[in-house]
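Take a look at the structure set out below.
Excluded from the complex is one protein chain; the other protein chains are retained at their positions.
This part shows chain A:
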Amino acid sequence: MVKYIDLLLPTLLETIYMVSVSTLSAILLGFPLGILLVITEKGNILENQSINSSLSLIINISRSFPFIILMILVFPLSRLIVGTTIGTTASIVPLAIAATPFVARIVENSLKEVDKGIIEAAEAMGANNFQIIFKVLLPEAMPSLILGITLTIINLIGYSAMAGAIGGGGLGDLAIRYGLYRFKTDIMIASVLLIILLVQIVQLTGNKLATVLNKKR
């Protein structure tokens, strides 16, 4: 039992580490892109057809890569940023890159749901674009953004398990090394159960947060 915990706990922490750092990076990169997608859209506050369509194209292309291929493709980039291509820190780079366009689309969809009339009312009050984005669009879309981020985290938990397959560490790595290569089914089941638990916790927390915010309006 102690042996199990010694084995599972560090790998669980590895997974949490990979997922949280890559989520944060994807949010930092994806939010500006998503916001840009919305405000450059036709009829919006910074309408710009060429920025909008080229950004949209880039996002679509990067979303088309299967994750496993993307991981191998960004090996050089991982080496450049974190100095290695193996291990948990190295997997953060492809995870963040895979999640960024996803976050951008999620932000775009959430912000588009904000009533045009509300944006117009803010314009009529003399709000500038910065104020419209940060005081109107983002707060109004918050519940939907939170659900989107929840979805991103859950996707990243899945991807991080896949990253484990090529030496990325974490629960996925453990399941493959022990379950697949050494036939230790109990460890495999335990790591899968932990992944399920993690997903449940994230989903329930996200739902709860969104409901609390929604109740207030």
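Here is the rule we go by: contacts are C-beta pairs under 8 Å (C-beta built on N, C-alpha and C of every residue); 3 or more make two chains touch, one makes a residue touch a chain; residues count from 1.
The rule is short, and it goes like this: contacts and distances are computed from a predicted model.
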Choices "Xanthine dehydrogenase family protein subunit M", "Methionine ABC transporter ATP-binding protein", "C-type cytochrome" or "STAS domain-containing protein" - which one is the UniProt name of the chain not shown: "Methionine ABC transporter ATP-binding protein"
Absent-chain contact - pick from A:20, A:128 or A:185: A:128
Interface with the unshown chain - residue positions in chain A: 115, 117-118, 120-128, 131, 135-136, 139-140, 142, 213, 216-217
